[in-house]
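What follows is one structure encoded as structure tokens, with my remarks underneath.
The other protein chains are all here in position, but one chain of the complex has been omitted.
Read from first to last, the chains carry the letters A and B; within each, the first residue is number 1.
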Amino acid sequence: MNRLIIIDSNKCTGCGLCQMACSIHRNGQCEASLARILIYRDEKAGIFIPMTCRQCTDPPCAAACLMNVISKDYETGITIRNLEGCISCRVCQVACPFAASIFNYLQERVENCDQCGGDPQCVKYCPYGALKYTDLTDNMDLVRDAEAKRRLLP
Amino acid sequence: MRKSIGYAGLILEVDLSEQHLRVRELPDDMCRGYLGGIGFNARIVYDQVPAGTDPLGPDNVLVFGVGAMVGSPFPTASRTEVSAKSPMTGLFGTSNSGMFFGIQLKNAGFDALVIKGQSPTPVYLLIEDGSVNILGAAEIWGQDSWAALDILKNKYPGAEAALIGPAGENRVRFACIENSYYDAWARTGLGAVMGAKKLKAIVVRGRQGLSPHRTDSFIEIAWKARQLIESSPFFQPFKSYGSMNAAMPYGSFKALNAHNFNRGCLPDWKENFARNKVEELTKGHIACQSCIIACAHWVEIREGPYQGLKMKDMEVTPTVSFGSGCGMSLEACVKAAEMGQRYGMDMVSAASVMAMAAEMFTRGTITAEELGYELNFGDDVAMLRLMDDIAHRRGLGDILAEGAKLAGQKIAGGEEYAMHIKGLEMPMIDPRGRFSTWSLGMLTNVRGGDHLRCRNPIENLRYNENKFAYQKERFGFDQKMYEALDMPDHLKKKAIDLEADTTDIAIMSRWAEDLINLFNALGVCIRPPVEHKIGPTILAEAFTAWTGMEMTAEELMCAAERIWNVMKLFNLREGEKTEDSRFPGRFYQEDGGAVKLDEQQITRVLRQYYQARGWEPDSGRPSPEKIKELGLD
Partner (left out) sequence: MPKPNADSCHDSLVREHAIKTIVIIGNGAAANSAAETIRSYDPRIQVIMVARENVPEFSACALPDYLAGWVSRSQPFIKKPDDYANMGIEMHWGQSVQRIDPHTKTVATESETINYDSLIIATGSRAAVPALNGSGLRGNFVIKDVADIDAIIAHRPKHVLIVGSGNIGIEVAQALQERECKVTVIEQRERILPRIFDGEPAGRIAEILTSHGISIYTGESVVAIEGYQRVERAFTDKRAILCDTVVWAAGVRQNTELAESAGIELGKLGGISVDTGMRTNIASIFACGDCVESHDMLTGKATLSLLWTTAKDQGRIAGANSLGCKLVYPGALNLVVEDIYGQCAVSMGVNEGGLCNQDLEIFEGESEKGYWRLLVREDRIMGFQSLGITTGLGAIMALMKNRMPLRTVAKILSDQGMMRRADWYLPARPFLDRLKK
């Protein structure tokens, strides 16, 4: 069953709680730069855009990885990493269009969101519902909507 | 040894005269006795600013204290207190602001930043992950704060900055320190202190995250706190409407500062500042670090003379100060807020001084020749022009830039129009329309005429029945609310009389001041839903889990009280007198659309407050026993 974290940036207030939640739950440390979700901030436009792993079907990070440690879990649809093999060359970071490969300097590894094994803390903490954790099969409309929003009209 | 549990563990001292840096370890007893934020500031300012120091001289000390719980996911833990001797009041000057400066400073390794001396040339400070540099500010000195920020943020991506605008550089006495683009440590003239030190900006960027002492229980407590806040009846209205909530009830109580406190409310107030009008201009919420409320709004003006203006705004205090105090339109209030931010001026004080000037103009105390233009209430263009003159100290603006108190003394016949307490201009609420814990708090406030250091956690804005009893305000909630209030039982019984449905103003003032002090020490926001639901019990749990220092609720409140007393002692050392705790004369002589204040009654309730504090009731000084009890002897 594929589930996805869907982002509605219109609702984001920039509070950073998703990052706090991620880093404290996954690293025991409160630090935005360790979170596997980041917020693109444009204060002067009043825009806050959370970005996290979109769990691409054909992930560019996996294609780029020099150690072949990134792969898809076909059951959950999640992009997974065998972190032991990672040499933190950061190629995957550069390859990800969503800036969602995060360098964890504590472990010297590059990580991406793994949806906390089905209970994503960022979604739980988001106070304005900018992040939603939805079932793809149940919410095709939502997904399509979000995708449509992302797609460019030339 | 560096602690990275809860606290960053270090205090940074910068001497700008000597270009000298010193890093001190944060002593444990400082943490236990003063917690953080305002607590550190109080202690440091008390210890390091010699009596009688010139606030704009090199001996004044400017302290940035980050709240103890900032850097954690505890809801609203984002706030940093800045303090120094105030150039407005000559007393303890202090102000609190949120956003991301605090977390960055803490993540850069410091719980507090102490700035001394005076640089011969303009400089800025760059603090990054434990490295500190004093750099020349030629490029940004003279720039308005937004332009300077553009340069700094471009140069140091991801950094946060505290900085001053032209007002601070020109030592406008009520200049503020801007916190990034849209926020500020505004009150008590700290920007002038920074300007006098020739310090344009403090840029911070940090990546060393903090860890809770006990992660699992901290996560649990923080989540509980969040649920508590969300369960407050004030939560939803505040979340959707922000602080503008208070604008309407205060208008209907005739308890606003309309036209420099000449009338309780403007005639078309409801139409011009109504919810739907505000909603028309706003879209989207903006939060500080870790905040679940996001009370601020993004404002876009789509038509009229201020078309194209886009910024974060619609905070009640400045909006009403300009709107009601100077009679400006809602759109012009946004423009004024923009100017306030670019120039780096406290908008409450600026609005008050502008309203004072308009009244003096109306009454002929000053003339159009002196001003260079006519200045009537409600004249947006003239008001904004005056604001510009003040920031740049042009013409009469130069005198007004000294603040209401000094300007009143300098302009013949001006004194009676200066609406200040202890030298600090009063905010937009008028005690004649509604006398509450909030009003008493303006008199007892260590920083002067200001409403933010004392607020009844269960204030009931629906009622204004017993407005002139002075002793009590209406409680107006049910038993459940009473029971849920986190306050020791013996105190609660004294403070709230359920049968009579009243709250005792003196006792509640003392409690509220200490509670807010605790919030400001821990870095938690005092917005009503938080203040209502978060009390010392859960804060003690959170503090203990976060820092690993066992502290009970009583100990936390005792620390908060200690902090308040230290600030009061500072004020007394600087010569604060009992009679300074007085509203401007107008409040006792004119009814201002409501009813005149009774000075004797107020003196009585002040005495009750002093007693509640354990101070000497006549002089309002902390008694020797109290000083001993708090370990301040």
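Quick notes on this structure:
Basically, a residue touches a chain if its C-beta (ideal position, glycine included) is under 8 Å from a C-beta of that chain, and two chains touch if they have at least 3 such contacts.
Since we're looking at a predicted model, the values are computed, not measured.
Hidden chain, full complex: it touches shown chains A, B. Only one of A:2, A:29 or A:93 touches the chain withheld from this view, namely A:93.
Contact with the chain not shown here comes from a single listed residue; of B:121, B:154 or B:276, that residue is B:154. Although one chain is not displayed, chain A still touches it through residues 9-10, 40, 42, 45, 47, 49, 51, 57-58, 60, 63-64, 66-69, 85, 87, 89-91, 93-99, 101, 103, 149-154.
Where chain B meets the omitted chain, the residues involved are 154-157.
Throughout what follows, only the chains that are shown with their structure count from here on.
Taking each chain's centre as the mean of its C-alpha atoms, chain A lies 37 Å from chain B.
Interface residues of chain A, counted against chain B in their complex, comprise 10, 13-17, 20-21, 23-25, 27-34, 43-46, 48, 105, 125, 127-128. Listing the residues of chain B that touch chain A in their complex gives 71-73, 100, 107, 180-182, 207-212, 215, 218-219, 284-294, 298, 310-312.
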